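Mind having a look at this structure? Questions to follow.
For this depiction, one protein chain was excluded, whereas all remaining protein chains were kept in their positions.
Moving on, here comes chain A:
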Amino acid sequence: MSQAPVPAAPPAPERPLPTPTRDSQPFWDGMREGRFLLQHCSSCGKVRHYPRPVCSHCFSMESEFKEAPLGGSLHAWTACHHPFNFFFKASTPYIVALVDMDAGVRVNAQLHGVPESALKIGLRVKLGFEPVNKEVTLPVFVAE
């Protein structure tokens, strides 16, 4: 009996990457430069995230991106064990932390270097920058 052909190795899974919109492009440009830029209303000054065309506070469509502080406090978290996308299989379990940034918005990002047992609401963390390719840098949290 002849040996069954060895199936070709499946292509390595790729990380899902953001597709910036016209509204969010400045945020991702900032991340690539290692700067945490947030959208502020040019009229009333209110900060908003994720980026979008209209200030829901005063309805102005004018806005500007300004560099924001990197600190924040833990609001909630989950430790992801099941990789719903195979790219993440090798890194499970990983912690995704939802953080109340001192800048007044929330950011969701993986938390590195802090054990799950140490997590509690209010834990201070700091946003860092993790380049994944030439165009894209993702936020990551580390202990403050």
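As a working rule, a contact is a pair of C-beta atoms (placed from the backbone, for glycine too) under 8 Å apart; a residue touches a chain by one contact, two chains touch by 3 or more; residues count from 1.
Everything below uses one rule, namely that contacts and distances are computed from a predicted model.
For the chain of the complex excluded from view, the name given in UniProt is "Thiolase family protein" [choices: "MxaC protein", "Thiolase family protein", "2-oxoisovalerate dehydrogenase subunit alpha" or "ABC transporter permease"].
The omitted chain makes contact with just one of the residues A:R22, A:H82 or A:K134: A:H82. Which of A:C44, A:I121 or A:A143 touches the hidden chain is settled by the complete complex: it is A:I121.
Considering the complete assembly, chain A touches the hidden chain via residues 15-21, 24, 49-50, 75-82, 84-85, 88, 91, 93-94, 96, 98, 105-110, 116, 120-121, 132, 136, 138-139.
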